[in-house]
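Every protein chain but one is kept in place in this view of the complex.
The letters A, B and C name the chains in turn, as written, and every chain counts its residues from 1.
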């Protein structure tokens, strides 16, 4: 059985627009990253949206949840902006049962030399194969259970909540 | 409790010698890679040797095994050349009990732009936290149990053995 | 005699802020780029400002001109945002005589993998050593005389004006 990856955007996939000097979304870098990692796990990739997670609405989150429910796969990775990743994880935890769902992202765009993206993707692919059913966030080499994690806006890191 | 990383060399850490044009070992890139991955898992790194795995002797392997046994940590990652990674895994499986040991490496040096190293390191750090006690190889986003894996010399990939 | 490099900012030196997701200026990457290029030409680097060239005022330009006049060196490179590079070149042409001044920049930040910055820097260092006294823009492997060049806002390229 394959792993399913749903792409929603986030820093991960931001590009530099050479004309305007702004960061923007074009195509996802996921296929290129899987190739670079010489990933041989069967993986199905589908882009659901390409947005900044600060712009993600309830409707967007419900769309993601429905895709998770309806997917044949029981191991699902979601690439997602870090700002509201914990919110989406919370909603998925309430709506989707009996699947292992791992949300991951990056704090620096993949196209920047200093990106953490490839490291995070490697860890997410490993976590989704080994963690029991549930919803998790994988960042900084760690994993957190949905509902018990928040992004610390001052450090940019994810913290476990009691 | 920290994760312990033992460095043994391998393609991972090969450098380009600007004077001779040969690949060689200098310092490990592990600390730099952990920083790039913004890794926040507590990790202790120790270099045991810096060699090509084709040059690894039985004595070298026994040294690695002894370090694994004596380490306080129960989660251990070993960076290792891919050519004889399966052999070292086999020996560790026989000698070291009650620990989760994950061997990983790279097929292209980290310092080459096209390296799979960062992806593999991310997956190894995830696998070592989630797999039960035992010895494993983590490559290409997959994991294999020691004793049931070999490197296919024609494709360069690891295959599961029956 | 050394070459003098004055840094004024521009896309060249933009960094990605991991907390805010915005591009901003921190330190210049020039020393790192000269090292990467194994540059052995004697070079003196000085940062005059770190700004987007759209925010460059007449006072800023006059400051740059005064530094060019007062410098001991007769070969001067200025790193500069591309949007108003032609304007600064025009002013320098009117104010600074008997020196070879080459303005260069980048359309993608150096820290992005796909940057043209290192290529442009290599060409600027060559042009400044070989062109006669005058003010020039060096971009895309080409050089243009000040007063006869403008940036085409639609293509992002520099065009020669009749």
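By our rule, contacts are C-beta pairs under 8 Å (C-beta built on N, C-alpha and C of every residue); 3 or more make two chains touch, one makes a residue touch a chain.
Note that this is a predicted model, so its numbers are computed, not measured.
Q: As a test of the contact rule: which chains in view would the missing one touch?
A: Contacts of the omitted chain with visible chains: B, C.
Q: Return the single residue from C:23, C:64, C:107 or C:135 that touches the missing chain.
A: Of all options in C:23, C:64, C:107 or C:135, contact with the hidden chain holds for C:107.
Q: Would you indicate which residue among B:1, B:19 or B:58 is in contact with the undisplayed chain?
A: Answering carefully, the residue with contact to the hidden chain is B:19.
Q: In the complete complex, the non-displayed chain touches which residues of chain B?
A: 11, 14, 16, 18-19, 21, 23, 52, 107-109, 111-114, 153-154, 156
Q: Name every residue on chain C in touch with the hidden partner chain.
A: Residues 33-34, 36-41, 107, 114-116, 118-127, 129-131, 138-143, 157 of chain C touch the chain that is not shown.
Following the convention adopted for this analysis, only the chains that are shown with their structure count from here on.
Q: Hey, how would you classify the chain contact layout here, line, ring, star, complete or other?
A: Graph shape here is a line: each chain touches the next, no loop.
Q: Quick one: name the chains whose C-beta contact count is the highest of any pair.
A: Of all chain pairs, the one joined by the most C-beta contacts is A-B.
Q: Examine where the copies chain A and chain B touch and state whether the two sides share over half of their residue numbers (same) or under half (different).
A: Mostly the same residues form this interface, as more than half of the numbers used are common to both chains.
Q: Can you give the whole-Å distance between the Cα centres of chain B and chain C?
A: Taking the average C-alpha coordinate of chain B and of chain C, the gap between them is 45 Å.
Q: Quick one: report the Å distance separating chain A from chain B, using the average Cα coordinate of each chain.
A: Whole-Å distance between the two chain centres: 26.
Q: So which stretches of chain A touch two or more other chains?
A: Answer for chain A, listing residues that touch two or more other chains: 107, 114.
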